[in-house]
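Note that this complex is displayed minus one protein chain, with the remaining chains in position.
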Amino acid sequence: MNIWKYSSPQYFYPLAKKMATIFFVFAAVFTVWGLYIGFFVAPTDFQQGESYRIIFIHVPAAWMSMLIYLIMSFWAAIGLIMNTRLSSMMAHALAPTGALMTFVALWTGAFWGRPTWGAWWVWDARLTSELILLFLYIGYMALRASIEDPRRADRASAILALVGVVNVPIIYFSVQWWNTLHQGASVSLTKSPSMATSMLTGMLVMALAFWMYSIAVSLIRVRRIIRDREANAAWLAESSGAQ
Amino acid sequence: MYQAFIFVLRKELLLAFRQKTDMVTVLFFFIIVSSLFPFAVGPELSILKIIGPGVVWVGALLCSLLALHRVFETDFNDGSLEHLVLSGEPLTVLVIAKVSAHWLITGLPVVIVAPLIGLQFGLSVDSLTILLITLLVGTPVLSLIGSIGAALTLGVRGGAALTSMLILPFYVPILIFGAGAVVADAQGLSIDGHFSILVAMLCLSVALAPLAIASAIKIALE
Amino acid sequence: MYQAFIFVLRKELLLAFRQKTDMVTVLFFFIIVSSLFPFAVGPELSILKIIGPGVVWVGALLCSLLALHRVFETDFNDGSLEHLVLSGEPLTVLVIAKVSAHWLITGLPVVIVAPLIGLQFGLSVDSLTILLITLLVGTPVLSLIGSIGAALTLGVRGGAALTSMLILPFYVPILIFGAGAVVADAQGLSIDGHFSILVAMLCLSVALAPLAIASAIKIALE
Amino acid sequence: MLAVQNLGFARGKNILFEDLNFSMNAGDAVRVTGSNGSGKTTLLRIVSGLCRPDNGAVIWHGGLARKSDSGFVKSVNFIGHDDGLKKQLTAIENLKLMLPLLGAYPSDVEIESALDAAGLQAVKHKPVMYMSAGQKRRVALTRLDFMKHRVLWILDEPFTSLDVAAVSCLVLKLRQHIESGGFLIFTTHQDFDVVSEAISLSLD
Partner (left out) sequence: MLAVQNLGFARGKNILFEDLNFSMNAGDAVRVTGSNGSGKTTLLRIVSGLCRPDNGAVIWHGGLARKSDSGFVKSVNFIGHDDGLKKQLTAIENLKLMLPLLGAYPSDVEIESALDAAGLQAVKHKPVMYMSAGQKRRVALTRLDFMKHRVLWILDEPFTSLDVAAVSCLVLKLRQHIESGGFLIFTTHQDFDVVSEAISLSLD
């Protein structure tokens, strides 16, 4: 079997449907498991009390927001350079999920900041750069939406996405580069984790759940985009006729 | 190549000179925006001193933004952008010429006038010097990044508002470090960090923005 | 006549909507511009409170200004201004429709969102109310006076710079009285003076601006 | 019933025309000819009332055309070099929002069928900016179908960008307009046999 054939929308379209279903199931399982650990297994924090449990949403969402941006830019770049339609569609499909994740990270962060810092919002480097990330996602989608020709939209928005990549390391390293209110990295590959194992497990499981959800939703969205853009392709008429 | 650069720059400057509105309006706007605050805030020097650098920087940013749509839009509409692409000269060089013209028209005048405005806000000579230097380093970055946005939105329905929506996220860090340097210095902190970041942004955008702009233009013409 | 008004207004709004320079985008722009100041000035609420009204007003002005060139310029270039003049309907009425559209697109959204922005700057409920009212009275004046400038700069040859310089000073009093009212109130002073001046400006410009604009357009087309 | 009397106009030192006289009745066509820059467009804009002449006057049904009670403005249908289309709007939207101002209130169906007749079925729902030069011109000219009530048609190079089919279609429309008692003033550099009995007015 030649796996490259799946880089053509025609073969990817049916595959995406099967994969999306699988990932949705995984997402549901991990969410239940993660939330169970988060709310019933993990101990109460001695400093912050119960409010810290926001971490189980906040951190995975924040991770995903950056990661999705990187993946989106990757696909956009591939689409720009190699002129492959499917990659651009992937980038297109990822943007709304990325924006959602960013929004969730901001929102839960603000929600968390109220009890811990005493303010919903401070102009701190990490918070600011994360907000900029949201604007980048919105800008990406707005640019796409205002260009009629999808191929032009692919290329123009790819450039925007690539220009915006500089923001991601800024978000990630902002806590190291500047003295900020925000917490530094507590999960790292080199150092042993500084938090309770159950907390860590919960966070990681939730992160997996977010992964699965993002993949599943993006696949669904890719299918819709394929359907819109390849509307006149013969194979689509056949496959929808067969279903 | 060098010749092509000179010719594009000359054409842009001649055009701007003919269409005096642009230059004068930009400068006028800058002066008005920054003079508004002493009115709104009252004459208390202690407060003016604090907001001064920020106001000057926001003014500079808005000037850059306001004139952005001129950089490529008219060229796009009247067909001369096609000439640039088809001239056979490296498009990045021509793009740099156009962006330089934008900076000379919107950035340089602001840099020159800024110390005067700063005086209005009671900034010290030290602060003024730092303000001047950060503006000198920062405004070209504004022109470069802004031009990316302008090129990306060519022929797109969104217009000026979409352009600003795309580039303002990138403008914010420049603003923060530019204005921040002056404030930090006034508080006796070291500004090496601010400054090196500004310079890094300048280098990065000088190196990458022309490429991004050139590809955006080619895409717009397709 | 009334029908003509409605059709022009509808066309303008549809266009704005198509061009996505619709309310949402203008709003976005306004929000970002006014969020720039906290970046530039720093997060201290005591200072933000003082500059808040000025910032909101500058934002409102910018939104108005950014969209000004769209009021007549595209119509002039694509020949539809000629249709308006030759329609046989009173040109002042059509002009009022166009200016109303400009206000609905750039002024009204700003007025609606301004209180939220004001909250960011820690303004009190009293201040917010006054801010809202001054904006409600002041932004139509911005649209009307700005449109005079836009119409005058349509056909004029060398003196384009001169005309824009004539218009910008009219914006300044509006800004000063608009933002000043909020500050004065916060300091416990009476704002009747500010307010009556704003209302007077509104009445005057509603009465005179359409005439001025209509004649400016006719001159531009000759 | 349209008379132009002693018309004179100069652009700076360049006198475009002096003491220009002509008159036309219902059913007449006037073709203005002249080399590039001879003042055809300017003359058409003066007659339609967009420009004021330096000397002379345009007389409509015995009265001065520029008087507001002459009813002249509401009789003019002017299409110039620029077609007055909004590039973000579709052909349908453009017509729907432009025609009422000119006193025509066609239904959507009428507009669509007029566009179909102009050969624009495929693109009538596209924003005008994505149309070819000739398609744009066709959209602008579709307006003529609804301008029976404005009898004085003033068309500045209407045939520009049109292909052969569209040209003959337009010629037909113009002939019909004249036969039904309309007035027509137009310019063109090409030699179409628009109206054989058209009065020729040379500005050279």
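Residue numbering begins at 1 within each chain, and the chains themselves are lettered A, B, C and D in the order written.
Simple rule for what comes next: contacts are C-beta pairs under 8 Å (C-beta built on N, C-alpha and C of every residue); 3 or more make two chains touch, one makes a residue touch a chain.
Not measured: the values here are computed from a predicted model.
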By the document's definition of touch, the residue of D:N36, D:S68 or D:S107 touching the omitted chain is D:N36
Given D:R31, D:K87, D:R138 or D:H177, the correct residue touching the omitted chain is D:R138
Note that subunit B touches the absent chain at residues 3-4, 7-8, 10-11, 14-15, 18-19, 74, 77-80, 82-89, 94, 221-222
Where subunit D meets the left-out chain, the residues are 11, 14, 34-37, 40-41, 81, 119, 122-123, 130-135, 137-138, 157, 160-167, 189-190
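Here is the rule we use: only the chains that are shown with their structure count from here on.
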Cα centroid separation, subunit C vs subunit D, in Å, comes to 36
For the pair subunit B and subunit D, the C-alpha centroid-to-centroid distance in angstrom is 46
Shared-interface residues of subunit C (touching two or more other chains) are 18-20, 25, 28, 32, 39, 42
Residues in subunit D with touches to at least two other chains are numbered 88, 127
